[in-house]
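Left out: one protein chain. Kept in place: all the others.
So, chain A:
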Amino acid sequence: MAEMTLAKALNASLRRSLAHDDRVLIMGEDIGTLGGVFRVTDGLKKEFGGDRVMDMPLAESGILGMAVGLAFKGFRPVVEIQFDGFIYPAFDQIVTQVAKLHYRTRGNVRMPITIRVPFGGGIGAVEHHSESPEAYFAHTAGLRVVTCSTPQDAHTMLQQAIRCDDPVLFFEPKRRYWTKGEVDEDAIDRDDVLPMGSARVVVPGSDVTLVTYGPLVATAIDAAAAAAAESGGGDADAVSIEVIDLRSLAPVDVDTVVASVAKTGRLVIAHEAQRTGGIGADLAAELTDRCFYHLEAAPQRVTGFDIPYPASRHEEHFLPDLDRILDAVDRTMGRRPALYAGAVL
């Protein structure tokens, strides 16, 4: 086991993938000589050469379209999109080609393309550098969408994504790149490793299920700790929160969430992305369907607002934080009025 940052874990994961399979290619803007703007690809070009770790001309549609052609030829391209807000020029290639070619060719052509996207806010960046576009891709059949929250998951899941024969959008929580953690670099080869499509119970609890992913997992863990410690008026005030890291956004491991909600009877979902049409909306609908008779309160969502990601001096208000999450927890507990109490005529 080694302690490393999430960014370093990704770097180590890419190095292993390149060594593991010589059909793996790394492609992106500034990823070669520079090592990527977040240094996730640092040193890889030097080690594996410019034919395996390729700096790309500055055109996202071009990069993804080239990856499609390479996949046709039997390669496994790993593409870095420099920032979340720059994925849109490649949207057509991803949604129309990468996602659908396996289906359109009746399984004859595989698109084992991994698309790495640093995503989310909280680093005080200028516009187009803090977006959470995951729902666009989760909505698209043919794509898998995953995100990691720890160095260990970063290391393991990225290798799983690259080995997967389907295209995977791999969202990296950029404000957690510098988070450190223990990494077992051989975890991928072990039988008990969690498959890429599964959610993980991070903190066990009994009163409320709190589901989140990516950058907010750390916030959720803090919220659970704070809620457990809230015993000013004795144990009765403490709330036991079960935190679930979704890890996979398409498909969602609904069973793990269902099992938790069947136990707690309460559900709070948190994500940075805008609320409308988000992962939380979908999960709330699914859980309402499957856990209707277990639910003690309406599922609550804590999300970014339906505004473009705001200027950095606003982001602390835009991003769900510990207090907003605990506020939602309190509402499911009946300690605060429901948001729409009395709204039904």
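By definition in this document, a residue touches a chain if its C-beta (ideal position, glycine included) is under 8 Å from a C-beta of that chain, and two chains touch if they have at least 3 such contacts; residues count from 1.
The rule we apply is simple: contacts and distances are computed from a predicted model.
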Key: Chain excluded from display, named as in UniProt, from "Nitrogenase molybdenum-iron protein beta chain", "Carbohydrate ABC transporter substrate-binding protein (CUT1 family)", "Ferredoxin-like protein" or "Pyruvate dehydrogenase E1 component subunit alpha"   = "Pyruvate dehydrogenase E1 component subunit alpha"
Request  = From the listed residues A:F72, A:W178 or A:F305, report the one that touches the chain absent from this view.
outcome  = A:F72
Inquiry  = Contact with the hidden chain only, please: which chain A residues?
reply    = 25, 51, 56-57, 59, 61-62, 64-75, 89, 92-93, 96-97, 101-110, 112, 141-142, 144, 164-166, 197, 250-253
